[in-house]
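The complex appears here without one of its protein chains, the remainder shown in place.
As written, the chain order gives the labels A, B and C, with residue 1 at the start of each chain.
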């Protein structure tokens, strides 16, 4: 039996109509994922290998290691099909839906990363798929919208409210509440009601399962620390899972945005650091750390990285931080941009802005803020092709010595990207 | 000793000033690449594994196999770092330059794929890098320009002529002729004077080395045929190399464009099918098949896919076609777009337009144009993120039943991608 | 005091509106219009301000419908107790918390008991028999019977669905209010005919408020439209009650049972 609570956190705070689906899913999770019934896990692993491109390499970063004086190893989830760790979860859940006899997939997406991963997995497994996306996001994330459409998914713009992630989640929930019998809702991170946090963690745990073997092959022991960014926390939990019983320091790097101080008046958090600055609450089906005002209204969160821009965090991760097993730290937008440019320029890898948060923390550590030890594994959760436009704009506003000069290309025809 | 001639083709048609560089390179190629001096090949393989993400999977394509009635296996070069097979070559050459004691890298690029791969490899190996690119291309391939800049490469717009690939090549050659002592010119395909065609082939041969092992593990024998698209022919030669001594049919699929008939008047070929429709000539340092008019003027080539849009082809590939070992076939732009949509929608993989040519040929074969046998390996040379804008435009102009309806998203704000 | 008493005068009509939608003072008027129209109880979507309830001048019983996060975050100490205490002070008689399944409801149930408030639960078509049992043990005030799963699809078979749902609650000594997608007097009538003790109407009223925003209608006009709709629905419910032998469907004396 799987447990639905992590200390104070977790649980199943969902509408009554969904409880049977949640119970059915819990049952399926225990049978297929935990007990490998019908060879589910074997097929999952095989498809992640052949379709997804696993195992991803663990790469020694020559330049960063030299710069920081400790050995930096990059777990290259950016090389996964679709360009991020998201596929581990999306493929796992779509495959599970298939084993459960569901014949339709729905998912919400904000920036579009989870939506594209789900659309890819659904196309691969020949399942009809509908993605809900706020209409504001549809307009500003067009390449991802086209990708989903090319993969045969329906993209349904949600017109309510501000037309972003929050409304998209509500609309997906509404769909699910009315279609639970034939539909599976693929949640995008280790959030939501049980069994989602546990299940998504288990799918993402391929990351640390491989990384642990790889680093031991390389240096003959486990690393001193593992560093991963945390939005909802799925790449984080995936990168930590198999190191939890080792003597390894685990760092969850949150988006410090432009400031760590909440604007109570406006109900706005200029960051997405729910582990570091949030308070206990119930969001999207689970008790966890949440960015909220003193009345319990959920705040708008902010980050230069769309994928970290979320007011909650996975309940198990919140618990691990509470327990002291995981350290929650933050880096701000500017440090993140610097780390983005540094990796691009010095290692020839353009990281996702999400992942650049993890990299930025190396810099903070090297300047004395933390002792990461001699051997450090960083989870490079995704590639940054999707972020280039944002990075150019945000770099333009700042004075970053590490950034390349782009002025030449502004003169030469063509406006934006 | 390596041979510089493939039957009638190949050779070293270069300015006198470059001959010593070519001789030095030939020597280095023989020592490092062929004889693994100083462990060059070991380091190359290790870096391709850790940095590049090799081996790439060989994936059974469920939906395509069912559709066509023969087993289709996709060699997933789209999962390589950078999103295409180009890195195999770029990293190999930049590493070789390092072993040769060069301290500067130059390369030409058209659409930007080779330029981005070279910039990544140069950043990874900490080598200064300059990419020449026609100014027209700079304006229309901005995301790739930004990627190169982010990786720390200098991008030098070439203002001569039409400002495209041809002028960029001339300018790179001019640079090289004046800087051979300290500079290595990283050519982007199996073209150019010896030893480039042999060397690039050897770097790309990782593709078939892996694919041959993988397919034998899977089905216990070599496949009946291998299909790859051919521009310059580097992914092609790479995919064929280790199958050349087997009883395996090898298909090089060229860009048929909009028509196979050359417009002598305008000096324009509405295709890039040099193997299928070209004549013998000397281009970029080698004798090979070339799209040219009866006076020997090189024609402008055309293809919906920028990476195949080239008037020549690798001399060894031309020779293999002449000999009958490789069959050269063509598919046109429309069939390519259909194949692009089909793979995106049915397999959850958005292919590069170049690679979509190879996929389109499966369709032609299934309708009786060729007998590929029961077990077919297709080289999926790259991913299609870079092509989405082109595909939308080109799809719009045609009436493709397989394409998704995008009209909804044209209404919702935001003009282009 | 018990919410169940709101169901004593025959089939009850229970409308729903959100406090503060579209603004504080307009919504005060709107909620009062529901009362004028003859609401027996009002489910009030209550973000967080209790002063709204203090200002409100209505006869109907007030039920607070809100997310559990708001309930559990209120005041200095953690848990739902401070919220329930304050709700009791302003005269709220009970709660419906749609994202709080019965399994997680222990702390709120305890606080409600302490302050004498009711805690209604929703029963959905998908609720399993095991869980029905749990709900029966913990519910008070009324049970909210969700008429169907999705809001889309044919609405004609609403009475059949409702009949089926109510059969599963046979013998429960608590009023059964049916809601979800009911929008006309006619539907209200058929639901009551099918055995419901009350009719809950939400989106049909929220839509009227929404139209008011779109057409920029004066508050008084929206209020009178709301009151009209409420009268239609109430009348439907009453008509359903008089045209049917209600005991056939297991209706019992609606007294508080916990």
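Going forward, contacts are C-beta pairs under 8 Å (C-beta built on N, C-alpha and C of every residue); 3 or more make two chains touch, one makes a residue touch a chain.
Values in this document were obtained by computation on a predicted structure and should not be read as measured data.
**Student:** As a test of the contact rule: which chains in view would the missing one touch?
**Tutor:** Within the full complex, the chain not displayed touches B.
**Student:** Touch as defined at the start, partner being the missing chain; which of B:16, B:217, B:245 or B:265 qualifies?
**Tutor:** Of the listed residues, the one touching the omitted chain is B:16.
**Student:** Based on the whole complex, identify which of B:120, B:133 or B:180 touches the chain you can't see.
**Tutor:** Selected residue, touching the omitted chain: B:180.
**Student:** Going by the touch rule given at the top, which residues of subunit B touch the chain that is not shown?
**Tutor:** Counting over the whole complex, subunit B touches the hidden chain at residues 11-21, 23, 174-175, 177-181, 279-283, 285, 290, 292, 294-298.
The working rule: only the chains that are shown with their structure count from here on.
**Student:** Can the chain contact pattern be summarised as a line, a ring, a star, a complete graph, or none of these (other)?
**Tutor:** line
**Student:** Averaging only over C-alpha atoms, locate the centres of subunit A and subunit B and give their separation in whole Å.
**Tutor:** Roughly 34 Å separates the two chain centres.
**Student:** Just the number, please: Cα centre separation of subunit B and subunit C in whole Å.
**Tutor:** Their C-alpha centroids are separated by 66 Å.
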